[in-house]
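Data block below; observations after.
For this view, one protein chain was removed and the others were kept in their places.
Letters A, B and C name the chains as they come in the text, with residue numbers starting at 1 for each one.
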Amino acid sequence: MDLTIDLGFLKLRNPVLAASGTFGYGLEFKPFVNLDKLGGIVVKGLYFNPRPGNPPPRLAESASGLINSIGLQGIGVRAFCEKILPQLQGLRTPIIVNVCGETDEEYAAVIDYLNKDGRIAGFELNISCPNVKKEGRCPALSPEHTFSLVKLAKESSRLPLIVKLSPNVTDIVSVARAAEEAGADAISLINTLLAMAVDIETRRPRLANTFGGLSGPAVKPIALRMVYQVASRVRIPVIGMGGIMTGRDALEFLIVGAKAVEVGTANFVDPGASVRIVREINEFCREKKIKKIEDIIGTLKIDEVQASR
Amino acid sequence: MDLTIDLGFLKLRNPVLAASGTFGYGLEFKPFVNLDKLGGIVVKGLYFNPRPGNPPPRLAESASGLINSIGLQGIGVRAFCEKILPQLQGLRTPIIVNVCGETDEEYAAVIDYLNKDGRIAGFELNISCPNVKKEGRCPALSPEHTFSLVKLAKESSRLPLIVKLSPNVTDIVSVARAAEEAGADAISLINTLLAMAVDIETRRPRLANTFGGLSGPAVKPIALRMVYQVASRVRIPVIGMGGIMTGRDALEFLIVGAKAVEVGTANFVDPGASVRIVREINEFCREKKIKKIEDIIGTLKIDEVQASR
Amino acid sequence: MLNDPAALIIRKKTWDGYFLLALRSPRVARRAKPGQFLMVRVSGQPYPLLRRPLSIHARDEEGVEIFFARSGLGTAILADKKTGETLDILGPLGKGFVIPATAKGKSFCLIGGGRGIAPLYFLARELRAKGGHPRVFYGGKTEADLPLIRKFAALKTEVFISTDDGSLGFPGLVTAMVEKELARSARPARIYACGPDPMMKKIAGIAAGLNIPAQLSLESIMGCGIGACWGCVRKVLRGGSAEWVKICEEGPVFASREIVWDL
Partner (left out) sequence: MLNDPAALIIRKKTWDGYFLLALRSPRVARRAKPGQFLMVRVSGQPYPLLRRPLSIHARDEEGVEIFFARSGLGTAILADKKTGETLDILGPLGKGFVIPATAKGKSFCLIGGGRGIAPLYFLARELRAKGGHPRVFYGGKTEADLPLIRKFAALKTEVFISTDDGSLGFPGLVTAMVEKELARSARPARIYACGPDPMMKKIAGIAAGLNIPAQLSLESIMGCGIGACWGCVRKVLRGGSAEWVKICEEGPVFASREIVWDL
């Protein structure tokens, strides 16, 4: 079984990456998985400076879903390079940094700082976090802002640039195309859906931030739809995510056209999930006598009656 | 316990309505609930003429959710008036017709036809069904189209007009405001979220229509967020829905500002759900010594630290 | 049709992948007819969300039986239920098989594939009670798919067995066995069948060729089971033209010639 994926700018051992914000800096999972078995690790979102994040409560559970309002608490680029990267050395798995910014300039500054670091395989530009500005505002809500920001980031970056989109939009394809036109090397989606929960006893929001982002199995049908729409309309590779818990879930994303997937919330429920999903994909392919995982990608069959609509 | 709700244009016995498309024409539920115990019944979407709907499979289950692509199969206004309405006579519960149209003119035609019928309490303008045009396109995706269509409908209508919005938008508030400015008497939301599922064995979409609309508990956190955003920004009443299974769920919507709620998918799982939810709301209020349900509406408390964000 | 939220499981039988639950629910039982089904709630939680449609496999005064294959999460949860637990059921739903008033002395051909055998036991008993002669054609992929052979035999009906892999009885598809048998024996008054779509389509062809009226029980994913969601439609002739018809309400059993096959 050949599980390797060629993204053009990066070769992956297999199509399963750990999603940003759900896998810490990778280290947290060393007791549970062999990190070298992963296709890649996208580490937690990084601003230039350390960030305090949002006040707690930051999590609320919903039906088959999780609402979070972490607000990108993090240690900043310097501490990341000095304290975390050395501990990740020796890994064969590519490390991708999820890049955040309060302003467009901060995004560029993070990229500038990390550009020099040979230990990083690429950037995932997080223009879609719903937990930092008021009511979920973020650059990925507008094709225009997406275009200008991606262009700026691309100009700063010497490393491959994946652009992570928000599902909280009317027309995901137009945002994806803006990113493509601005020079993105790949697109990843979806980030979380802007959501809310209320405690009827206290009549207060369950999250101190009022709003949060919904992830987990609940959102999978929405994520899959968006990944399909984008993958069939852009030329650059698409990395799909949203609610992937099993190899079968991951295969749905690959079939609709994702070249790779990220596993998020599942890591909380089962810290071995990412590597288990690699194994489950492998088993499925062996059973179906599929020799190369690339032979599955984008093979969704649409019947006549369906296409006619 | 006073559960009555005054929408301004309509008084409801209680805040719980059956949602369109999930309660048939009401008749289907007579064996299971006393229809007179409901706040209202929104019957299945009606075009002017009978509609065949989409090819099956039309349903797919997801984690705590249901994806449907019914495509508004229905009998048309004439058969509705001749065959259904007589059977609904004698009910004390207001009947609201969910109005559909292939074109703006068809919406107006449905309203024109039903205007004369004294047995109907109002219209719910369904400008948000994701299952009839390609990839979920519908008027509610744009504030402009919403405005012009609602204006047209309002001019045709002699009955109160509720406008039902789509969650598949970047900015729900701007669409709601467009509806309000065009003269809507109330707003209801959310319709279903555009979604998809794939059978990895056949590599085909699980729905013949490829896309469908996601409903049920999975979407509740998104629905609640949107209802809160809209209710705090428009002056007309808001009717909230999306994933309500219990009285506690309904109360979350009332607390964030909905004046009433609609119960959808829950009717499939438990045909007695709508009346059970009325009872559960009643019990909660009694326990908390709340005398009037209106005293709960819009009472969400946001702490300083929350408001500051 | 009614909702019995607490039908008591009074007996359970288990085979390799197949399960039978006997439920105490006199009010549902009283109304039940062969070919009708229940909507069974497998979980009190929002996951899995929908009820599962399951045929009424048998009935007596006290209750009904369901017989099912473990095929996904819902049926797996059901398979784990134990005697003494309760189930939330809706039923009886749908229209069921049409039994001719003049069944007496006539021969009927009942064809079931795998779990599709479920409604045919109730039907066979009813036909027997009316003096008819049901002949049962029971097919499966392999021997383990045929746990009900003795149960049918106990009705003193002829039981014809087939397996795709030849491990028991006629080697091949149940439809091939039916074709062979119909060719050499007297023409039955009616065919009744339940099973996967390709099998139903094949039987529709056989019945049309021999000009035997056939009643086929169809499957579809169901949202509500009570005609409220329009989710379960199949293409059926109504007044000469093909329409999407709700099988939970107007089916799940249809006259073979009404069904439009565009598989």
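In the analysis below, contacts are C-beta pairs under 8 Å (C-beta built on N, C-alpha and C of every residue); 3 or more make two chains touch, one makes a residue touch a chain.
Keep in mind the model is a prediction, meaning the values are calculated, not measured.
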Hidden partner chain, touching residue among B:22, B:64, B:246 or B:265: B:64
Sole contact to the chain not displayed, among A:59, A:91, A:173 or A:200: A:59
Residue among A:22, A:142, A:188 or A:229 that touches the chain left out of view: A:22
In chain A, positions touching the absent partner: 21-24, 28-29, 31-32, 44, 52-53, 55-61, 63-66, 68, 70, 73, 216-218, 245, 265, 267-272
On chain B, residues whose C-beta touches the chain left out of the figure: 63-64
Positions on chain C contacted by the hidden chain, ascending: 45-48, 73
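Basically, only the chains that are shown with their structure count from here on.
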Central chain of the complex, centres being mean CA coordinates: B
Distance between the centres, which are taken as Cα means, of chain B and chain A, whole angstrom: 33
Multi-chain contact residues (two or more partners), chain A: 63-64
Multi-chain contact residues (two or more partners), chain C: 46-47
